[in-house]
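Questions regarding the structure given below will be posed in turn.
Only one protein chain is missing; all other protein chains are in place.
Order as written gives the chain letters A and B; numbering starts at 1 within each chain.
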Amino acid sequence: MTDPLLSLSGVTKAYPGVIANDQVSLTIQPGEVHALLGENGAGKSTLVKMIYGLVKPDSGEMKLNGAAFAPAEPRQARADGIAMVFQHFSLFDALNVAENIALGMENPPKMRDLARRIRDVSQTYGLPLDPSRRVGDLSAGERQRVEIIRCLLQDPKLLIMDEPTSVLTPQEVGILFETLRKLRSEGTSILYISHKLEEIRSLCDAATILRLGKNVGSCIPSDTSARDMAEMMVGSALKTPARSTRSFGDSALEVQNLTVSAPSEFGTTLRDISLTLRQGEILGIGGVAGNGQDELLSVLSGELSTSPASVQLNGHSIGHLGPNQRRGLGLLSAPEERLGHAAAPDMSLTENAMLTGAVREKLAQGGFLKWGAARGFAARIIEAFDVRTPGTENAARALSGGNLQKFVIGREVLQNPKVLVVNQPTWGVDAAAAAAIRQSLLDLAAEGAAILCISQDLDELMEISDIFAALNEGRLSPPRETTGLTVEEIGLMMGGAHGMEVAHV
Amino acid sequence: MDLSAINPVLLIASLMVAATPILLAAIGELVVEKAGVLNLGVEGMMIIGAIAGFATAVETGSPLVGFVAAAFAGAALSLLFVVLTQIALANQVASGLALTLFGLGLSALLGQSYVGIRPPEMGQLYLPLLSDLPIVGPILFSHDIILYFGIALTAAVWAMLKFTRVGLILRAVGENHDAAHALGYKVVRIRILAILFGGACAGLGGAYISLIRVPQWTEGMTAGVGWIALALVVFASWKPWRALLGAYLFGGLTVVQLNLQAAGVAIPVEYLAMSPYIITIVVLVILSADKSSAPAALGRIFHASR
Partner (left out) sequence: MIRLEKRPQPSQAWSLATPLVAVLATMIAGGLLFAALGKPPIEAIRTIFWEPLFGEFSFYYRPQLLIKGAPLVLIAIGLSLGFKAGIWNIGAEGQYIMGALTGAGVGLAFYPIEGWYVFPLMILAGAFGGWLWAMIPAILKTRFGTNEILVSLMLVYVAEQLLASMSLGLLKNPEGYGFPGSRNLQQYESAHNAELIANSGLHLGVVAAFIAVIFAYVLLNRHMLGFHIRLTGEAPRAARFAGVNPTRLILFCLGTSGALAGLAGLFEVSGPAGQVSIDFNVGYGFTAIIVAFLGRLHPVGILLAGGLMALTYIGGDIAQSNLGLPSSAIQVFQGMLLFFLLAFDLLTNFRIRLGAPETA
């Protein structure tokens, strides 16, 4: 057996109130694709940030090629051959591709040479990219390519990838995996972070599983069933949501030929969207991030107004109405971003209950607020949705992601909507909370409400929705019944491989 | 009314002088805003520069030493802004206002004994032949050195932002501080340097008013030039050459307005005096449609969390 490329032993990192990593050990061989598997909050991010020099471990040791390794900053980690593709936050929208790549390099060549090298590398690895384009105008998949090429230009020994497929269509995932396999064959090790088990089974040579900051096991993914890995990851047997057969009623929400120009510079224009949603029905809308999901939610919630007839609720034109008027009529919504959109981070749960509950729960009278009633409503949400918090007067930002999401979804569900629109209802939420949220949506539909669920998690959509459609560059594909849809069909509805017309490897 | 008393050559020459303080302050603020920081304390830093430069020039007899002192004083005041916004993470709008209020008070306190004094004169550039040329000579080749420095600074900042790695990093920090941090750049350190640079430039601009443009010290003599410089950065869409153009437009406006006052035009003095401010508003309105070039992280607080 060869010497390991990177080995970690007993690495610990504590933050006030939480131990992010507790005695974690991990060994990566040269030319190995190593999976780091765990739920949200299991400590995966903290661990890779330590390897990349963004965070310093409190104790434990790291070795690179047998020598002690303690990068004080990312620059040093990069110099030692470690590169990282981030999940979020590392591109600059207003700068072009070459400038973005130069920023991630130690000694970038002149811009013209760099542009040529970008073209070369992107051809070699089947990731076409124009160095002079502004990053803000790229699709999610193309943005990821920028990050990957930025890493590849440094000839890394270890490439860290944080949830790389969450922004890709199935076809794009296939292309990415080919690139990664090619890298592996050239001797590059890859640390692959994910919670998608089938991906890991098809790609990775070894896996380390984290739960609540601790090592809970390791395995050879190709020899282990997805279910076994999931149970190691979650720590208990999984509960799949119960789905009753439902009958659908009359049309509840109708959207006709809706076209809305992008509200902001890097937003997406919605083009000619039509859909019909019946009582008791769940419509799942898939698609890669940034293809109009936020805009669609804003149009339905009333934050963006349109011509009256393009959105109809039970036959009434409501396109021109604001959010509260729509709430009055029974159309409720829950946006993707919890902190700052669905909820005000620094305000208490009572105040956040007031935020959307004032109309339907009658928390205000003649403009004057009934705080007692709002507190009661917040308490009911906390009770019914098992939100873990000391009380209704806690600030929203003090809650964990999963708990706040339960609060946000619960706040709408408890108002007995006729139509509920949710965007990414379980994004960044632990498995137990996600299951609870999905179950609540199914229960709500069973009572006759119409639900429109926008999500990038295809498994989730397949699990709960009756019909499926995909958003692609602001257009909505024709809806199809969920039963019997294949992954390839879904991928094509999502637009296949974005911008991959150029032949690849 | 005697419009013939207005000499176009002198008008253009004095326009350049009137524009220089605005230009210096605006170029400094442009760099600060490119780094993602909104410092509304320009007026305060200018007035501190004005008195520090004036006092130093009077005490040492050297206007150049005065300018150096003004730059240091402006940077020193901006250090307070650094402490508030980069270390104590205070709101940038409120901190900038605090800086202006404090600067106005402090300058008045420091300047008590300098009212009514004439500062030492700054020599003018004299190039044999060139400076003697008719029209071109007085306009282009007969100014003080700081005026040329202002133009050179504009060119340098333009080149820095466009061609250098430092400029690229600065823009990156102003665009998305979280991403810059994730790549390992020292967001706070870069911003502190930018703020200090902006302070020094504002200080120079202030001293230019008290040492060359007026030249005298009176309380509150910057009279809103710092605010106009802030507006100019918006006008310029964060582009150095457009800031130069804008500064010359405003400079021209001021000079024409003063000349009209002197020529005794039938418009009351007060209405002429308010014109630069009104025109600033009009220009802001025309240009505020285009916000696309504003640095995306402008005014946002950065705190490196986990």
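In this text, contacts are C-beta pairs under 8 Å (C-beta built on N, C-alpha and C of every residue); 3 or more make two chains touch, one makes a residue touch a chain.
Given the structure is predicted, the values throughout are model-derived calculations rather than measurements.
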item	value
Contact residue for the chain not shown (choose from B:230, B:243, B:256 or B:297)	B:230
Residue of A:213, A:323 or A:417 in touch with the missing chain, whole complex considered	A:323
Option touching the unshown chain, where B:11, B:65 or B:90 are the choices	B:90
Missing-partner contacts on chain B, residue numbers	40, 80, 83-84, 88-91, 93-95, 97-98, 101-106, 108-109, 112, 219, 223-224, 227, 230-231, 234, 268, 270-271, 273-274, 277-278, 280-281, 284-285, 288-289, 291, 303-306
Contact set of chain A toward the excluded chain (per top definition)	16, 53-56, 72-73, 301-303, 322-325, 327, 335, 337, 339-347, 351, 354-356, 358, 364, 367-369, 394-395, 397-398
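As a convention for this text, only the chains that are shown with their structure count from here on.
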item	value
Intercentroid distance (Cα basis), chain B paired with chain A, Å	45
Interfacial residue positions of chain A with respect to chain B in the complex	15, 20, 46, 49, 53-55, 73-75, 78, 86, 89-95, 99, 102-104, 108, 265
Chain B residues touching chain A - in the complex, by the definition given at the top	165, 168-169, 171-172, 175-176, 178-180, 182-185, 292, 295-296, 306
